[in-house]
Each structure stands twice: as structure tokens, then as C-alpha cells.
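One structure is given below, represented as C-alpha cells, and several questions about it will come after.
The complex appears here minus one protein chain, its other protein chains still in place.
The first chain written gets the first letter, and so on, giving A, B and C; residue counts start at 1 in each chain.
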Amino acid sequence: MKVSWLQDQLPQLAEHLESSAEELNGLDAQLGDGDLGVTMVRGSRQLLEIREELPDDWGMALLKCAQAFTKTSGSSYGTILATGLMAMAKQKKGQAEMDSSEWAGLLKVALEAMQHRGKAKLGQKTVLDPVSAAQKKLESDPETGLLDLIEVVQQTIDEFRDKPCQIGRARIFQDKSIGLDDPGMVAFKRLLEGIVPN
Amino acid sequence: MKVSWLQDQLPQLAEHLESSAEELNGLDAQLGDGDLGVTMVRGSRQLLEIREELPDDWGMALLKCAQAFTKTSGSSYGTILATGLMAMAKQKKGQAEMDSSEWAGLLKVALEAMQHRGKAKLGQKTVLDPVSAAQKKLESDPETGLLDLIEVVQQTIDEFRDKPCQIGRARIFQDKSIGLDDPGMVAFKRLLEGIVPN
Amino acid sequence: MKKLLNDPYKYVDEMLVGMCAAHPEIYRQTGEGGRVIARAGSQRPDKVGIVSGGGSGHLPVFTGYVGHGLLDACAIGDVFASPSVEQMAEAMKVAHAGAGVLRLYGNYGGDVMNFDMAGEQLEMEEDIQSTTVLLADDVSSAPPEEGEKRRGVAGMVYAFKIAGAAAEQMRSLEEVTRIAQETADSCRSVGAALTPCTIPQAGKATFEIADDEMEMGMGIHGEPGVWRDKLKPADDIAHEMVDRLIADRAIDSGDRLSVMVNSLGATPPEELYILYRVVKKRVEELGATIVMPLVGRYATSMEMSGVSMTFCFLNQEREALLQAPARCAFWQVE
Partner (left out) sequence: MKKLLNDPYKYVDEMLVGMCAAHPEIYRQTGEGGRVIARAGSQRPDKVGIVSGGGSGHLPVFTGYVGHGLLDACAIGDVFASPSVEQMAEAMKVAHAGAGVLRLYGNYGGDVMNFDMAGEQLEMEEDIQSTTVLLADDVSSAPPEEGEKRRGVAGMVYAFKIAGAAAEQMRSLEEVTRIAQETADSCRSVGAALTPCTIPQAGKATFEIADDEMEMGMGIHGEPGVWRDKLKPADDIAHEMVDRLIADRAIDSGDRLSVMVNSLGATPPEELYILYRVVKKRVEELGATIVMPLVGRYATSMEMSGVSMTFCFLNQEREALLQAPARCAFWQVE
């Protein structure tokens, strides 16, 4: 697929994130500062702004997507997401094509970069955990469809629900966080849901 | 009478003021800062301290009494009282004798000085009002006994009860002050009560 | 409204000990019970002495403003209570260096009685020449025709600064007094309170106010204001305060004035700056110029939330004196 595929996805992705904003703010408010929905909405609105200008080069296009988040938010999730996108951008520099078989590898470099940036470990109940689960699933079965990936992410959310958040703002409320979904995990699920399977 | 008469009075005067302290603090707390009892107690303790040293000259003795209040308190009542005592001290300078027939005249100069100091007018519900009433009574009947004077003071207190305080801290609570006795008036009554009629 | 203290009756004494310990190069404790704060070092001979005094609980007012180009000494009472006549007389003695003493303080009944009495006492005993200038800048505390009844609030900071600079120039008592009086006459203030504070010895709030209410025109000890109502947006409050100040003394085109946006204690500088935007715009729209704006905590009521706004109208003389060097622990002008 080409960058135009991404361009086609953006409107409904943005719409889905707008409609999830309240939910994400609410989840984040229980454990943090309640701005996660705002972060996602601002980022996706910025994506719509630059949609037309996205270059054909996947590397450059992903870099611009990353910047859509670093420009509009100072919150952790925006930076973590941008870090992942940038890592993928480096990988895809100069390429106008992307194949779904590349997803596992791209998610892998993204995950590494995100771990390096945020200094969090897997298992600490952050967005890293569902990203890792999705990456593993794709690695074992490169043909995994989007709906199955979303299923894997949901399983990770369920699995971590009764564990404590050990990183970020939510770390302050370790005990309170038991029984609550990690907002960043849910935001990742909403991101995937915003993409229409082709 | 000589200064020794005053020296004899001081112990029971101080005792009476100690036992009135709580009442005076309480009255002042309703309308001001609740320190009137403290002011009177500190002043009378200081009077006991200097009791032995009081000179034979009524002028000097009254000056020392005034200073007992200016030294121990910064509150209005202490200063007003001291002002009155100082005015009387000037009048009695160089005299070792005092006659009860002089009381009307002494209270008159005291009242004038207190009015000048505090810039309050008669009728504004302050200690000035019972002092003035007592002064008038003595003027019309120089033989008035202490118990009758105390009676006159109590009448003034009763008369002003339902008027508003218009001066000092209590002025802030003009409405609230209606129905409440002015603390300074009551303190003046307690002062007179502390003197044993001879 | 929680306070960090030991024995409430020692609040002021312990505070003064700590203040002098932290700034020994600026403050010196003297007087009966240590209730007089004087400049460290000795008085410059023949400089007019400036003393102030009043209740504690308003830092930097009054004690904090002892320092070069400001006050020479200060008598300090318990929280919100006047110092004694003795303490005021002591402050005046310390401040006297041969050229007389100006008593410069806020118009509160108790303070006035005590300072007057102290002044008379000193003139009799020691032949120290002295004058009085009262600050009565709070426009909400009485109508203009009863201006002499008004309370003194943050305007006194300008009077300390400007008179202090004049004294530092070795001007005469008469001159320093004139300048102080002109400064006092040029100041207008208005305050608004959002919460009360707690007097240590009383242990309870000075007044009650609902969680969503404010009171316009309230005094720094909780003296009742002109209205109490729901808390308004910051810009509305700023506009109303400016309106009240200019209703009392108009700002003319070409005027030069300093503006103080002052926190009563808890209100943070962030919020003072939000208000200052409006004040600056309003003053400049009238064709006037703001000189040396003061935004911060200059006259407080311990942990009270709220703000006051002061305009100090300047002429050439006052402007130069306002900008002359001064130094205390809370304020430095170079």
C-alpha cells in the first residue's frame, strides 16, 4: 500500500478518536491528569490538517505524523506515540510502498524506541504491553487481520486490569489503579479501531 | 486621702480584675479581638509590681499607674485608660493629698483627654459614656458614694445595650453589636467594683 | 487555613527571631521584648528617621520594609494588634539620629492612639521632634468626603519607598514629611478577599465566606467590604477594581503612575499576572503610563486569598524617589 492509503484512513480515524475523547479523558482522570482524550483529538486534528501535504515517501510521511503529536501535546502518550512513529519512519525512509508483512518488523522497532524513550519495562501496565502483544501475534502470523489484532489488544487490557500501574502519573495511584484499565492501552485499541480493514 | 490609700486598694483591685478576665475577654471576642481581659490583667499585675515604689506625690503616682498600662498592652483600652490617668496626674502634680470632692474635676480632665486621644464622641457606645455619666453625677452631687456611681455606670450600660458600637474594632460589627454590652463599659464597672468604699 | 506554629502566643516573637537570624545584615531586633526591628548597623547621623508600626501578620508590611532607602525602625504588635506605646516610643528613639522622626503608618484607631501618645511622650521626655503621616488609601473603607476615616493598606509601601529615598538624600524632616504626605495623598487602593486567614491566638478564621463567594472592598483584617457575591472571572474583578479606583481619582491622559497588583497571601503570582494584563490595558487606554509596576506580595494578611490593587500617582520628584535604590529582605530596587 501507498501513502495515499494512509491519507484515505485519516478522516475516519480522526472521527473515531473524537468520539472516544470523553472516554479516554475519563479513564486518564481516574489515574492521571485527564488529558489523554485531548491529546488524541489534538493529534488527529493536526493529522487532518497535514493530510493533503503528506509526501509519497513513507519515511517522510510517518515523520510528519509523528510531528503532528509532538507539536500538539506535551503529554506522555503523544511523545511515546511519536517516538514509535519516528522509529518506523527511519525504517521506511525512501520507500513509497509498504506491505502488511512488514508490520511485525515495524512494530518491533517502534516498541524498542518507545521503551528506550520512556524507560518503562514490559509488564508495567502501559501502552507498551498491547503493542508488544500485537507485535508478537504478527510475528507468529504475519497474515493476522486487523480485527484479530484488536482482539489481542483487548485480551492484554483484560489481563492487566487487576495489576497496578507502575509507570507514569498513574504510578502515584498504584493501588487505585488495580481494577482500572490503563488509559494508554485503551487509546491504542481505539487507534486500531479507527483503521478500516482493507 | 494619700497615695498609701491607693496602695492599699491595689491588691483587691487586681484580684477583682483577674476574676473578671474571662468575662471581659468573652465580651471583647464577640465584637473585637477578645483581649480586653488580658489587657486589664496585665495592667493590674504591673500595678502590683510597682505598688511599693509608688511615690507620695499623687501626680507621679498616677503617672506610674498610667505607664503600667502603656507598657503592658497595645490595645485601645489600655491606652485610653492611661490617657485618662495621665491627665489626672498632670492635675495632681506635686500634691500628696486628694479629696473625694476633687473626683468630679479629675474625671472631667480625664474624659477630655480620652476624647482627644481616641477621637470618639459621647454617645458612640464606648467607655467614654459611663465615664461621662459618672462625672456628671459627681458634679451634681460631690458626695455620691462608690456604690451609687457603680449604679450609674450600670444604668449607662443598660441604656446603650441596644445601640450600635460606632468606634474601635466593634464598629466593624455595628449591627451585631446591638444588644451586646460594650466591653470597655463593663471593664470600667469592674474597675470601680475593685475599689473598696471607705 | 492551617498554620505552622508552636505556642500561638509566641508566633510573633519566634517569627521575629527567625527573620533577624535569616537576614542579620538587614534587620536587628531591639526594644522591650524584642518588638522593635531596626536596621542592622548604626543610624547615619542627621538622617531623618522613619518609623512605622502596627500589627503583625502582614509581611513584608511593616517590619519587612526596614532597610536601606526604606524604614529605619518599626514597632510590631501581635497579629493584627497594635504595638504598645512603649514599643512605639522605642522605635522612635532608635530611629532618631538628630534630625527628627517621621511616623508613617496606616490609619487604624489603635495604632493612631498609641503612636500619638508615644510621640507626645518622646517630645516631653527627650525633645525629639516628630511628625505623623497616615496612610488612608483604601477607597472602599469610606466615601471621599470622609477620606480621613479611610484605612491604610498597600499604599503604604509606596510611602515607605518614596519617603525612605527622600530621607536617604538627607532631606529635612519637614521635606520628608511633605513628600510622605503627598505620596499618601497620591495613593488609592481597593481590595477583594476570597478567603479569611487565621489569627494564631484566636485559632479561628477572621470571618466566614462560602466556597464560591468573594467580597469586594474587604479590609486586610476582614473589615466588611462593599459587596459579597459569587466569585467572578478574573478580568471582571480587575475591571471593577480599576473602575473603583478611577472613580475616586481619575486617570488623565499623560499621567504617570505606578500600579501595584498585590496578593493578600495565598493568591499566587500566576493569578496576579492574569489581573495585571487588564490593568495595564485600562491605564494605557486612558493615555497614562505605568512606571515600575509592582506585581507580587507586598502587603499581606498571612494566608488570606485575595488581591489588592493600588495606584500611586507620580510627579517628577516622586518618580525619581520611587526608582532610587532600596534594599530589604523582601524588595530590592537598584
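Just so it is clear, contacts are C-beta pairs under 8 Å (C-beta built on N, C-alpha and C of every residue); 3 or more make two chains touch, one makes a residue touch a chain.
Fair warning: this is a prediction, and the values are worked out from it, not measured in the lab.
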Omitted chain's touching partners, listed by label: A, C
Of C:Ala95, C:Val153 or C:Leu272, the residue in touch with the unshown chain: C:Leu272
Option from C:Met218, C:Leu245 or C:Val307 whose C-beta touches the chain left out: C:Val307
Touching residues on chain A - with respect to the absent chain: 29, 33-35, 67, 70-76, 78-80, 82-83, 117-119, 167-169, 172
Contact footprint on chain C, counting only the chain that is left out: 2-6, 11, 14-19, 21-22, 56-57, 59-60, 64, 194-195, 211-212, 214, 231, 233-235, 237, 265-277, 280, 293, 295-297, 300, 302-303, 305, 307, 330, 332, 334
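One rule holds in what follows: only the chains that are shown with their structure count from here on.
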Contact graph of the chains (line, ring, star, complete, other): other
Chain pair, most C-beta pairs within the contact cut-off: B-C
Centre-to-centre distance between chain C and chain B (centres being mean Cα positions), rounded to whole Å: 33
Inter-centroid spacing, chain C versus chain A (mean Cα positions, whole Å): 57
Interface hub residues of chain A, defined as touching at least two other chains: none
